[in-house]
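The other protein chains are all here in position, but one chain of the complex has been omitted.
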Amino acid sequence: MSKSSSFVTSLKTISVLLIICIVCGALLALCNDLFYIDEETKFNRAMQKVYPEFERDTSVSETPLAEFKDLAGAGSVSKVYRSKDGAYILEATGVGGYPDGSGTVTMYVVVGGETPNVEIKSVLITGNTKQSWIANITQKNIDKAYVGKNIKDVASLQMGNDYKWGGATMASTAIMNAIKSAVNYCVTALKLVSTPESEARDAAVALLEGYTLTTVVDDAYTTAVGANFYFTGTKDGADDVDVYVFGDKESGHQIVALKAGLTHADRMLDTAIVAKSEGIDNALVQSAQGLSHIESQIRALAPSFTYDVAGDLSQYATHSDFADTQITSAYVCNDGTLAIVAESTVGVFEDYTPGKLTMMVVIANGKISGFKVISYGGHSYFDGSIGNKNPQLYVGSAIDAIEYVKVSGATGSGVAYYNIIALSAYYARSISA
Amino acid sequence: MKLKRFKEIALDGVVRQNPTFKLVLGTCPTLGLTTAAISCLGMGAAVTFVLICSNVIISLLRNIIPDKVRIPSFIVIIATFVTLTRMVMEAYLPDLYSSLGIFLPLIVVNCIILGRAESFASHNPVGESALDGLFMGLGFTVAITLMGIVREFLGNASFMGIELWDKNVFSIGFFSTSAGAFLTYGLFIAGFTAIQNAIERKAQAKALKA
Partner (left out) sequence: MINLFLIGQPIQWGSFAIVVGIMAAVALVLGVCIMLISKLCFIKEDPRIKEVEGYLAGANCGACGYAGCADFAKALVEGNADLSACSVTSAHGKAEVSNILGMSITGQEPTVAVVSCAGGNKCRDKYAYQGYGDCVSQNMLAGGRKACDVGCMGSGTCVNACPYHAVEVEDGKAFVNTDLCKSCGLCIKACPKSLIKRVPVSAKYYVACSSQCRGKDVMNACQVGCIACGKCQRLCPNGAIILVNNVPVIDYSKCTNCGACAEGCPRKCIKLVHDEPKAK
């Protein structure tokens, strides 16, 4: 083989390969542009697999708000896409119950509908870690369990046999947790529906301005105390507060905020304890049941709780003018309304021993605004002669001008009644001085 | 082309030299994709298309490509067609595209395509090569679809994606695993060979009697 011929062969070989590669390269480059799909279309297609009517609305941010994206112990939301028709697609991850906290399921949850009929439209699992049994869960299982349910109901779901399939307990738990995280975001950040928790939280947030509240789930303490929800809150990174919410929106929330960790408190001043709800200065305060309920709850949290403004109760709890009458407890709301519980054993009349009359008197804006009988003792005439009178005796009088009015037919009760009201007025005048 | 040659190529591709059950080539998609019969059909169609196209081009160029760069040339040609297939699929059949996943690019190194290019297309004229590509592809498609139907039915209680009954009630999950894939494959090969041998023996017996 002469050198030139071997060079020619080499050249021929290389040029054939070169030509093939160039032709193929050109063809591919052309076809790439011919069949090109831009990112937007690809994204919409991917989303349309979950929700066929999806059209990306880029006017809102797709990063979830940091304070709402995590559902403690359950999972978190990583992306929120809004569709032009108002539906949302959330990408959520849920944990499955492995002891070290690993084992997750990631999915798309589509939420849509008009408030309050906001429901889960579809669920599509996109990935998982460590969930080796997840193949046993079919799309049908998931759809039957979650699709079409109002997110309010989903938020309060608990794990049960209806939500466990194919022996894949961890995966089923992770799925529920992911869905609950997504729903939680819809409720708290997007405010699509209000759940009891979101209402409680809104009330607490309205009360404690500037505090960031986090829900604590399944706190055994909460159950023991009887609160519906328990939040912890911080303000500017400091001043941790424990917030307990009792009651509900219809009957009124009762919110008790405690400085974190404080269980034995002798005094809790207005920055530490605030007890208020929309109804407390009206119906609930006047319902001694309601207020004593609050008091018992506060005491459950802080056993030696007493409330004192300027002095202690002993100073103004009794008065020589009002015999056998004393104030047992007093509360102030943060609008200044006073709720005073007092009892009187006055009224013995001709061997007639009526027993103890216990009442709660509400004083607001310097006037007696209402009262409620907690227990009659033996004052059987009270209801007829005094209680049913309209307008009620002394209600509306200014606290510095309570005049005794004799009640015919129930003199003893009338005196007891007057004593309680007048003593309460005296207390109110004294502490504000 | 003579009918005899046509029949020969056709029978070779689908039955006598079936790439999956006789030549045992292209086992990667066979084992990996046969959990669902629908993706088998899609894969088979893609492989057939690439086979025909690459066979044709390689047959056209068979006298031009020098021996030393045979392999790189074949691979570039095959890769071009696979990339084309991928582009078209991604554009018009996105569901199939995502269900095939990694197996679509793996068609480039599918033994069937390179094997037929090497052993058939580089020695035979264009028409025959095209037909060979078509029937080999058909043989492959039929083979993996059959396997897919069996595995999907037993392992997932569904047929072509339609759920027949709840798989947690009754299904043999083993068949959805890789071990099940091997077992099914082996059983199919055994069955196929047994049938082939029986047919051959019958033909021989017939010839002997005559």
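We call the chains A and B, going by the order they appear; numbering starts again at 1 in every chain.
To be clear about the criterion, a residue touches a chain if its C-beta (ideal position, glycine included) is under 8 Å from a C-beta of that chain, and two chains touch if they have at least 3 such contacts.
Being a predicted model, the structure only gives us computed values, none of them experimental.
Q: Across the whole complex, list the residues on chain B that are touched by the chain not included here.
A: 68-69, 72, 76, 91, 201, 204-205, 207-208, 210
Q: Applying the definition given at the start, please give the residues of chain A touching the unseen chain.
A: 6, 10, 13-14, 17-18, 20-22, 24-26, 28-30, 32-38, 41
In this section, only the chains that are shown with their structure count from here on.
Q: So in the complex, which bits of chain A are touching chain B?
A: Against chain B, chain A makes touches at 9, 12-14, 16-17, 20-21, 24, 27-28, 31-32, 34-35, 37, 45, 49, 135-136, 138, 140, 165-167.
Q: Enumerate the contact residues on chain B facing chain A in the complex.
A: Listed in rising order, the residues of chain B that touch chain A are 61, 64-66, 68-69, 72-73, 76-77, 79-80, 83-84, 87-88, 90-91, 94-95, 163, 166-168, 173, 176.
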